[in-house]
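Here the complex is missing one protein chain, while the rest keep their positions.
On to chain A.
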């Protein structure tokens, strides 16, 4: 599936819920299914700055596709990073770089998109895309 298709799938899933509590409960569930980062990669280098909770992200190439693993000490943050990774993992770096992330707004997490929000969703997206840029250069 393309990034676009996965994002549409996520939007569909979230559209089933009609109140914020169900949405957050689902996000917490997704957080629990996050592909966890290997403990060895939980280093300061992999820590995303600008988050009130700690978020570590690791990326590696599998063929020409990028695979992400991550973790956070806060469960809602884990849910958010799980949503991002589900769309970006096992995708080509070029597609990740070009991906639009407007679906975050559509699933009712708009408040997390503010650049000043302490959870650093914007920083997370930026970091994932930076990995993609770095590996794209390597592939070239």
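Details
Following the convention adopted for this analysis, contacts are C-beta pairs under 8 Å (C-beta built on N, C-alpha and C of every residue); 3 or more make two chains touch, one makes a residue touch a chain; residues count from 1.
One rule holds in what follows: contacts and distances are computed from a predicted model.
As stated in its UniProt record, the chain not included in the shown complex is "Cysteine desulfurase", which appears among "N-acetyl-alpha-D-glucosaminyl L-malate deacetylase 2", "Phosphate ABC transporter ATP-binding protein", "Cysteine desulfurase" or "L-glutamine synthetase". Although one chain is not drawn, the whole complex shows that of A:11, A:74 or A:122 it is A:74 that touches it. Only one of the listed residues, A:53, A:123 or A:136, touches the absent chain: A:53.
The omitted chain makes contact with chain A at the following residues, 20-21, 24-25, 28, 52-54, 73-77, 118-119.
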